[in-house]
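Only a part of the assembly is drawn; its chains keep their places, and the rest are absent.
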Amino acid sequence: MSKLRIGIIGVGGIAQGRHIPAFQSLKDDCVITAVSDVNLERAKEVAENFQITHVFEQYQDMFSEVDAVCICTPNKFHAEITIAAFAAGVHVMCEKPMALSAAECEEMLAAAKKANKTLKIAYHYRFMKNAQAAKKLMGQVGTPLVTRVQALRRRKVPGWGVFTNKSLQGGGSLIDYGCHLLDLAIWLMGNPKHITVSGSTYQALSTKPEGTNEWGAFDRKTFDVDDHVTAYIKFENGASLLLETSWAANILEDKELVSISGVDGGISVFPLELYTEKDGMQLNSSAAWLAGEEDPGLAQAKNFVDTCLGRTELVVKPEEALQVSQIIDDIYRSGEEFK
Amino acid sequence: MSKLRIGIIGVGGIAQGRHIPAFQSLKDDCVITAVSDVNLERAKEVAENFQITHVFEQYQDMFSEVDAVCICTPNKFHAEITIAAFAAGVHVMCEKPMALSAAECEEMLAAAKKANKTLKIAYHYRFMKNAQAAKKLMGQVGTPLVTRVQALRRRKVPGWGVFTNKSLQGGGSLIDYGCHLLDLAIWLMGNPKHITVSGSTYQALSTKPEGTNEWGAFDRKTFDVDDHVTAYIKFENGASLLLETSWAANILEDKELVSISGVDGGISVFPLELYTEKDGMQLNSSAAWLAGEEDPGLAQAKNFVDTCLGRTELVVKPEEALQVSQIIDDIYRSGEEFK
């Protein structure tokens, strides 16, 4: 079988730091044949560093050289490029969030179905060994009742890139960071249907002139995205989810938390812990060692390539990524209500 | 000045373990002159043990012997007795929650105002040294954005008393236990007006036949109250509050959490920690020692007696306790929606 030819669209940090190395390490199954970037100079430099043959300024010019693309642009362009790729008969792996809005996501999904091509969204937290093991252990948790999700950083607004620009990204800490943990949590719960979403969004931390920030400087005057968000989600099966995410919270320390309490047990993912009770015993279990790939970015790339090659199925189904975007839409809408 | 004469209505565990010893230790300012209980034998025994003069079966018979009463009955009777006491011109300290419903609370409040007597609800968590210190430090937190409240026990449904009986208590883990931490959190926030409340309530843990329970046995068949509850509250000032309470959660360990992240800093009450940032420094502060009374039950009794004697003001204002009951009402109502 010939190797899957892959093109990279947008060659910024995430492309260079995660996706290009991942695909190149899967050298028996795929090859990166092309890169494109609106900044052609940067594209050329990256192509040279990674020894990639074709370089384009316009992503459309790439489609003839590839079987699949990996979209690493600002969120605003996810939908447009995805739809164009499917029109060209090319598989798509797209960075998270799926798009700026659930409406866009639905168009992407329709395009994928019409083209009968693979559409993978890069929620790579699911490929962490802890996440994979947690999924296996959910049977011991039983029916989920309460899920807690925290994706919290203390005073660490990204001081680079376009992260604080709402028109390009669609939002801030929630759409860029919290989305990972939210996706992971709902997947562990079995993607039950959500029925109500309530949320609050804040910008007061990063617009405060004199605040500290650990991750470099940014323009506090043009900052127009959320830096702290809370939400509450109720699901059809009765489960509820308490969500908090922030880039800049005034808290003790950074924290990533996904924990679920069910009828039979509880689980927490970072670190992996399982809480059970039966036969007169309450036991706590933790992971001493987990099999699997250490690098979730690599495991994710392999899942995409293997799916395109017809060997397996996607771990992150696009319908699941759509649900995350629906909830994010609802949270932003709810957060706007009382402003 | 003569001492405040106090009567105790209902002589169960909370009366014997907290209120009677507290009032008796304030012997310069008050004296317990009477007890009553529907179980007259128990009332007599308690009166003998604590050397209290008058014993009654009907609480109404007590009013002539006292200036104030302390109501320690099941929640169902709080409103009725309070209103009767005010009608008799007697001050009232009533155990939490204020009553079964916000509507009842409002009647109690109206009666208090009409009688121009003191109405104190026994939210004694506020009198803990950590809570008092946290209140002093709120200025360094600035405008509150996000509040987290957890009142969580792992498999510890009370195996005694009437706690699992909805008609007598009005609910379970939320109305009996979570209410304390909720009250404390809202007080620290400055009792802003709440505008939306969403919640979920569960009974699946305690009705499961074979479950473990650390605090004795109870009848799983008649159990009809909530044992796990989540809620989300949004306030007029934009702040949001994430609440979770349980008697029986499948979690790592019991946890009492009130933490608030504001514009300028963050605070956590148990243990007391303050997180600030300014002048290029992020500092964490903790309490090495706090002045004040160790026993919150005693501090609370003193505040009630001193208020009745005109020396000070209530720390727990009845309007604040009413707000807690309004929110509890709303959570139970929201929790019923999808069942």
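In order of appearance the chains are A and B, and numbering begins at 1 in each one.
The rule is short, and it goes like this: contacts are C-beta pairs under 8 Å (C-beta built on N, C-alpha and C of every residue); 3 or more make two chains touch, one makes a residue touch a chain.
Computed from a prediction, not measured in an experiment: that's the story for all the values here.
Undergrad: Copy number of the whole complex, given 2 identical chains are placed, is what?
TA: 6
The rule we apply is simple: only the chains that are shown with their structure count from here on.
Undergrad: Could you state the distance in Å from the CA-based centre of subunit A to that of subunit B?
TA: Whole-Å distance between the two chain centres: 42.
Undergrad: Which positions of subunit A touch subunit B when the two form their complex?
TA: Checking each residue of subunit A against subunit B gives 141, 143, 145-146, 148, 154-155, 195-196, 198-200, 202, 204-205, 208, 210-212, 228, 230-232, 234, 236, 238-240, 242, 244, 246, 249-252, 259, 261-266, 268, 273, 275-278, 280-282, 284, 338-339.
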